[in-house]
Each structure stands twice: as C-alpha cells, then as structure tokens.
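Here the complex is missing one protein chain, while the rest keep their positions.
Let's turn to chain A:
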Amino acid sequence: MSSTSALEVHDFLHEPSGNIPRETPAERVLTTHNASDRFRINEKSYQQQFSDMYFLRLMTLRPVVEAIAQEAWEDFEVSGEKAHKVDRALDVLPGDLCWITGTIYMDMPLKPNILADITKDQFIIPPPPREKYVDMGLDQTMLEDESGRIRLTGTALQQHELVTGIVVSVLGSETRNGEFNVVDLRIADLPAQKPIPKIKLADGRKRKVALASGLGIGASQHEGLETHLLAEYLLGEAGGMGDHEEAATISRLVLCGNSLAEAHALIDDIEDSEAQKPKSKKYGYDAATYDRAPTKALDSILSSLLPSISVTLMPGEDDPANVSVPQQPLHAALFPTAKLWDGSTFERVTNPWVGEIDGVSFLATSGQNLDDMYKYVEGNDRLAMSERLLRWRNIAPTAPDTLWSYPFQEGDPFVLDEDMCPHVFVIGNQPKFETTVIEGNDGQKVRVILVPRFDATGEIVVLDLDTLEPERMCFKVEQ
C-alpha cells in the first residue's frame, strides 16, 4: 500500500507522447515453489468403509491430545479426589473423576440423514438444504472411541462449539443418567511449525502472491469484464507505471476453486446446428447438454496469463472435478491451450492444497470444509471457525459425516501432522474478506485468510510473502 504513495497520478489523458519508460515491461519477481501430493488419490477404491477414517484420526491425534490433557489435569483435584485417565469410554465408573479421549459425534436431528431420505415420500418436493443443522435442545454431543459412545453434558461444552469428527480429551465424571458431565476439555492445538527462510531479493523488490476464488466464469459474457480487468492488472497492462511495478511483484496467482460458474443445463443453444446432429450422443456424452463456452473462456484467460504469471488452479465445489474431498486436479483436457504451460507456470492442484512458495507453507481449501462446519455451529464468525479447524488439527473434521470424502485407508490426510502447521491458511469462496493471525503456544504464527468470491465481490487478496500481510484488491465495472 505504501510503495507507490510517492508517485504522481499517472494519467494518460493527453496526446501520445511516445515516452514510454524503457524499463517496461518489468521482469516478474520469481519465487520457488513446491507442491505436496498429500491429497492426491492415485488409485480409487470404494470397497472400504468410512469408519476407518475415524479410527485413523483417533490413532494419530490421541497421543497428542492425551499428552496435553495429562499435563493440564495431572494435579486436578476435587474434594481430595485426583483425576485419572481412563483408556476406554465404556470403562468410566459413575462418580469417578477421570478424563477420557475420543472423537466427538454430534447427533443432530436436522442433519441430513440417508435413512430418513430413503423412507421419505418420494413424491413431494424435497425441502431446500438447511443453512444450519444446529437446534439447541435437540442436539446431543457424544464422545466415541473404539469401545463405544458416551453422551456428554455440561456447560463446558457450550464454549467449545464442537463438530463431528474432532478428537478431544474431556475431564469430568459420569452422572447417574449415564451421561458424562464435562468439567474441562482439551484439543490438540497447533502442530509445530517450520521456520520461514529469510529471503531478500537483491533489488529490494517485494514478493507477493495473489489469492482469488470464485471467478465463476459462466456462459454469460457481461459478467466477465471484472475477470478481464484482473487479468489485465496481473499482466501489468492496466493502470499506470506504479500499478505495473506492483503487479510485477506478484509471482503467482492461486485460484481457490469455483473458477467456473455452477453448471446449468443448456437450453438456449439447442438450436445450434451441432447439437442437432443425430449422432451427437456417443459414449454417454450428450453434446446438447454440455456448454463449452465457460471452460473455453477460462482456458483463454488462463493462457493469456500463463506467459507472464504462474497460476495454481484448485478445483472447487462448482468446478468439473469430483465432488468429494479431496478434489483431484481439474483434468488437462479442460484446458487445451493452458495445459501447454503444464510443468512451467501452470499447475493444477488438489483441493485442499498444500504447497510452499519461497519456503512459506500454504494450506488452502476451496471452502467446502468451512462451509460444512459452519452448519454445525451457531453464529457467523467464520474466522473463529477456521482458527478452530487449525487448533483441532483437522481441516475437514466433518468429513466423511456431512462433508463427502474419499474413504481413506492409510491415513487421514486432513489431519495436520506434526511439523505441518502452515504459515498461511487460505479458505476460498467466502462471503467476504477477513484475516487474522493466530498464535500457538510454541511460537507458531498462522496467517488465516478468507478469500471472498470474486464474482460476487470483485475482490482478490494480495499477500506479501515477507510480512505475510494480506491486502485486498478490488476490480469493478460501474455502469
């Protein structure tokens, strides 16, 4: 924000003078980049059960949470009775002050229920999906481990807005009703963080990364001008010399999902001669219902950007990728031109995505994880929710319950391993831009950024890699 304040207004409202500064075009600042294949699924098999994910999660996080609980509650005493650890939820004795570790399960009557869906009358219009599942009074919180479940009660639960799938330790005692009255609760908290390597460019230029989500390129053309403005800015064509210099410091554009608008049935173009060809349907592909225009538009915008700026493309909810998380990279066939930069500046990645840009580790999702968690808790504070995702060490706790997920067998990739604490946590497709820094006990600092949908707000976020300060940028067409 401050770099160009000294500059005069660069105005072009005069006769062509021909004195274009010779330093244009500027060289783009380059950054090194590593992508992790943590969320890649190479062989898909749906033979296995989803329950393994909960088991794996518990196995990974239990030692961590138990260690934290041990430290916190070792000396906890109530009227002379010392708290002690109980290994299995079913071994808790009534009246015994103890702590147990397990996975939270939220029993919410408003949650979508597959059995209820099947038994329901098929002939009425289904109600629209709920914005929230929360219903105080009906919801029950359970703690589950390998042995069984125990219902949790107590006021301590209220302040911890729990969701299904997180691993916690709870301290308390069993009541006469067989419920566990929670006095205190511990979660895994942030894992360790690698230090950010100190990189200073020789010429003192900044290094930045642009984050955008929800370009929402659809078939209708007039929505797209903001996207073109974005491209013009990133290429250094829009604005004056100050803008050009600033744009040159952006080394990479990360598109956090929903680059294409939600797919809709194609009706208007049916009269297109091609669609009417009798042989249009082959191999289950019906040319009449498929609209190429959005992917084509995305492809051409990407290929105009790629000669100049690196682009990391994540799939999102509306994109033509698999629906369940982790979404696999968008297929190269969607980008006949842009794919030619595969391996140099074009990178198609998974959602969620883990990567390093100049040593700064990024963890980004296209927003489904937060949107789904949002339904479990009251309130609108998405920033606090994303903080909790990190502190729980699970960026998609509600998978595979209400967030569709691949049934992992070897390990749950959504659980943050030790050392995996990102420096920047990005969540795309949010209603508005928000940011905060959260800090851990061991000096971890995570910059959390909620990136708004570009098609709704015209905003992107430009992150400075040195200071990790995000800055909002707005592209608007005013008619």
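Quick note on the criterion: a contact is a pair of C-beta atoms (placed from the backbone, for glycine too) under 8 Å apart; a residue touches a chain by one contact, two chains touch by 3 or more; residues count from 1.
By our rule, contacts and distances are computed from a predicted model.
K.L.:
Which of the following is the UniProt-recorded protein name of the chain this complex doesn't show: "Nuclear pore complex protein Nup85", "Zinc ion binding", "DNA polymerase delta subunit 3" or "Protein BRICK 1"?
P.N.:
The missing chain's protein name, per its UniProt entry, is "DNA polymerase delta subunit 3".
K.L.:
Please pick, from A:T101, A:T345 or A:Q444, the residue that touches the omitted chain in the full complex.
P.N.:
Answering carefully, the residue with contact to the hidden chain is A:T345.
K.L.:
Any idea which of A:P63, A:P109, A:P197 or A:P307 touches the chain not displayed?
P.N.:
Once the missing chain is taken into account, the touching residue is A:P307.
K.L.:
For chain A, which residues touch the unseen chain?
P.N.:
Against the missing chain, chain A presents residues 1, 4-5, 7, 9-18, 20, 24-28, 30, 221-225, 228-229, 232-233, 235-240, 242-244, 247-248, 273-274, 277, 279, 282-283, 297, 300-301, 303-304, 306-310, 331, 333, 336-337, 339-345, 380, 431-432, 452, 456-457, 459, 462, 471-479.
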